[in-house]
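One protein chain omitted, others in place.
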């Protein structure tokens, strides 16, 4: 049974800040956003979590294994190094979607994302050490079969880009609607999903669905672990197995229909 | 008449590198990608260009005002600081889409993105100083009307995220198909498009199109300039004008139907 | 009884790399060095260690609480993100100087710093969890009394800079010769020392010595802890106590002559 712990990370009052007193240079905003993300990746990743950039002003992290103090330290480190602050809302759930919903509601209960007085909120709960299990997190790593040969080198870059983005959105919507899973684009031709208790069959169905609606041919490796880093590394190795075995779904830890 | 200069930036042989000899930690890959992007934003932005992360392994830049030597220096700076190299392909065109197509073809002519021997390519042409004009670049900055009130604070984060992503993809596809323009998500509820010679009417039509197909209510500020930074800052001010005037399209430099 | 664990961090074959095939731009080298240092500060600091930049190509860290696996992960993260690799040599000792000597000798036994085949070495030993004590690390934080009033705002910047640097070198030499301690400049008017079992008296003598030989008036806060972060934060609070009490040495955990 998976037991994901999800943290919603929101830059406080970011929209207004970007245009106060007059619009700030896009170059500086892009640098700020991508470095803030990179720092959160390091701060959370080195404690075995995963962070997805999502909208950049709202990021989503899988934080199994990071407690409230760990979150407070991350928040303080950002406050000490950036001109903006972040609010963090933690929640656990039976599915990633449920956990994110709870985290979102909790944060909104403390005030609007654009309320200038809502700064550096830290709310929510986390898995205590004794509640944690070796199968709390399920991570699926998808990529496009022969993306370079079929897209990058063949189509002009923008067509290939839009086409693959659409297939990813189809995948994200399918996984969320059917399985309450959360999937995010992570660069290149890669999507990483935080699954609930999905079976191998269900991953096969997801991959088939995307091929039907958008014609893009995906493969996926799935891993399970105590943390996102552990499950994610399993998923990467499983994806390599897809490559060598010419299969579309590999998951050493899931059995068919389990 | 716009005369965009577009540079395609490709990390050389990146896919294979990420799994050689075994898959590298996602935490390190995400950090590498977002910092490489941030550095390109600084290197190009401080010469008044814009860079879009696109797929992160393939990035797109508007580089009017940066010549071949400028590109070579950027390429060298990345080589000196990263474990990967980048190839750069420049092109100019009547539309951004045309320029990107030429740039893409030029780069592919030098070898595949996953050819281990194709490293640090620099090809293409750029606008000479005497060819440059004050209206070479058209930048449109879109955002969602009351995104915080309608989406961030109301829906659970993932629903709002997928819905806005879909509206953006609709916008990107429309602008590309109809106007050969290039549009990219830049974080928050923002899309920045590099337009061709689009009129105010055409922007209004684009915004209406998105509302029809996805129900998301956008506004857009458009600017024109010699460089992306100049046009982009105009666009930001025009977007602020939308906010104060409660309008959906503002563009001080475009006349209706021009 | 302090029991410091010191890690020597050496960029492999760095000198030759900076001039191969021809000298690289100083701008890129400075960026590389300071970012590599910043990343090590984060990687080690978020596990409660301290890193000193020292010569930048040879850095010194206090790593109590970080085991061999922790070191391996840090090393891998650098390898995944930089064009250079680092070798790490850990050692423990009765004094910081002893630990650094052992670490240095261990690393040199594996080959020269400029041996192109010596890459990514990880050697040495660390304190096992059961050996660790709450007083393993002693950190002293020095600064100059009224540096801004006396130096920054009064003398032209370079004179004040050289004068304070000389006083710091006097302090570093004294602490090393007499107490086998390691002291490093950390920016501004601050020196941080990793002490052995020094008493409050011995710190007072050190401060007096510097005033005699260089005329610079220092104060110092000293802390003791299980890790560098813990001892270092104590030291910072003690330094604040010096400021409010107008004293030159504060150390809540040391008794006179202990």
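Letters A, B and C mark the chains in the order given here, with residues in each chain numbered from 1 onward.
The rule is short, and it goes like this: contacts are C-beta pairs under 8 Å (C-beta built on N, C-alpha and C of every residue); 3 or more make two chains touch, one makes a residue touch a chain.
No experiment lies behind these values; they were computed from the predicted model shown.
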Which candidate, C:108, C:145, C:199 or C:247, sits in contact with the chain we can't see? C:108
Absent-chain interface as seen on chain C, which is shown: 8, 14-15, 18-19, 22-23, 25-31, 33-35, 37-38, 41-42, 45-46, 50-51, 53-58, 60, 97, 100-101, 103-105, 108, 112-114, 147-149, 152-153, 156-159, 161-162, 164-166, 169, 172-173, 176, 182, 186-189, 192, 229, 232-233, 236-237, 239-240
Extract the touching residues of chain B with respect to the undisplayed chain. 39, 42-43, 46-47, 73, 77
Residue ranges of chain A at the interface with the undisplayed chain: 24-25, 27-29, 31-32, 35, 76-77, 79-83
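Note that only the chains that are shown with their structure count from here on.
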If you average the CA atoms of chain A and of chain C, how far apart do the two points sit, in angstrom? 37
Chain A to chain B, mean C-alpha position gap in Å, rounds to 23
So which stretches of chain A touch two or more other chains? 42, 46
